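A quick write-up on the structure given underneath.
Only one protein chain is missing from this complex, and each of the others stays in its spot.
Coming up: chain A.
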């Protein structure tokens, strides 16, 4: 009975514990580090990826395109392989504009999911709210569109972003095959519904 109670307490504690506590984060005491995401920061470059999207048991592909047009100004488009535009968004400072979206996908809920994901993907700088160390990572916490985001850096290189809501991990962004300031492979994994996006650069 006692052990049952202890395990229940432990379960409740872990269940309700904050994301940093659950993941064994230690507060960071070293000098503060700036939050930087360099992966879509070069206005000279066309960022072009082959995308694979698994959504609600359906799988489809396309071309995912990001272009930085100015400070805090990005254009993000998704087309079929044959070239028809599925959606085309503009992010400029705090504004978000849907330039084009296929009628069948023009749903507020879906657009909001994409807006949150892409905003987190392209935001280059953000105010650091908290700092932690875990294993060999430095973790910086910031808010993007009012949600907590944890940026994981290893030897100064960003390799993961986790979006956390009510202490639960909701979405993770993984950056790999990194060449200088260019992430050739990106994965966006949603944990509260079936949506998984894999991006592989081909340009």
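Before moving on, here are some points about what is shown:
Quick note on the criterion: a contact is a pair of C-beta atoms (placed from the backbone, for glycine too) under 8 Å apart; a residue touches a chain by one contact, two chains touch by 3 or more; residues count from 1.
As a convention for this text, contacts and distances are computed from a predicted model.
Going by its UniProt record, the hidden chain of the complex is named "Outer membrane lipoprotein-sorting protein" among "3-oxoacyl-[acyl-carrier-protein] synthase II", "TctA family transporter", "ATP-binding cassette domain-containing protein" or "Outer membrane lipoprotein-sorting protein". Only one residue from A:23, A:41 or A:79 touches the chain missing from this view: A:79. Touching the chain that is not shown, out of A:50, A:115 or A:137: A:50 (per the contact rule at the top). Of the residues in chain A, those that touch the hidden partner chain are 44-46, 48, 50, 52, 58-61, 63, 65, 67, 69, 75, 77, 79, 81-85, 88, 99-100, 103, 202-203.
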